[in-house]
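The complex appears here without one of its protein chains, the remainder shown in place.
Showing subunit A:
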Amino acid sequence: MAKHGLRVIAIAYLFFLLVLPVGLIVWRTFGDGLGPFVEALTSASAVHAFQVTLTVALWAVAANTVFGIGTAILLVRHNFPGKRLLNALIDLPMAVSPVVVGLALILVYGKFAPVGGLLESWGVQVIFSTPGMVLATVFVALPLVVRAVVPVLEELGDEQEQAAHTLGASRLQTFLRITLPGIRWALAYGVVLCLARSLGEYGAVAVVSGRLVDQTQTLTLFVEERFQNFDQPAAFAAATALALIAVITLLLTKFLRPKG
């Protein structure tokens, strides 16, 4: 009986928390057929929000991939003073609220802050513009690639790399031919997670973007803004689109998880 009781509780919990809300969004979205859904998503603002989201996410993923591989190799293959500190710092973005991240970035890169002012004088606007949104997204998704790659790199060991060296391969050749193929599945998993996080980021981006409609509005910001303005069909349509992207990335990670 205890087993059944637990099952009922678990299912009810998931139903009220997950299935019902998401289901209702999908139901509301497609309540009047596909027409309104397509219409809402093809409006100029929605298309623009899509583009902003994609631009920001792709830059953030690219930055985190390069940084993630480099840091993982540094942490696993090298010993240096401050290694433990670096290791701890990488997880910091998981602990800090994204809103705090946004505010911190404004303090450094805002128009009236020293660094921001300097960049502004060179014609680079960070806050309320794409660079700031990319920075914020990079920050919140920072640990994902590193944490996916580190255990696999550890398990891989360095003997294959040493063997490649004795066979005449340079560091770069060894990385491209031996290390990268060795971590490819873990890397792909980390990149997909990072992409999902970047597409769905709200808090930090909301602060640094200034929420300028048709300028710095991402899809998540679009959903919120449409909802506040009683344009529920558009809000639901965009929310469903975000949920669909999440489901696809979830399936991708499931597919990538059994490495090799």
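Convention: a residue touches a chain if its C-beta (ideal position, glycine included) is under 8 Å from a C-beta of that chain, and two chains touch if they have at least 3 such contacts; residues count from 1.
Operating definition for what follows: contacts and distances are computed from a predicted model.
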Choices "Cell shape-determining protein MreC", "Imidazole glycerol phosphate synthase subunit HisH", "ABC-type quaternary amine transporter" or "Putative tricarboxylic transport membrane protein" - which one is the UniProt name of the chain not shown: "ABC-type quaternary amine transporter"
Residue, one of A:35, A:123 or A:168, that touches the chain absent here: A:168
Selected residue (touches chain absent from view) among A:87, A:160 or A:253: A:160
On subunit A, residues whose C-beta touches the chain left out of the figure: 159-160, 162-170, 173, 177-178, 181-182
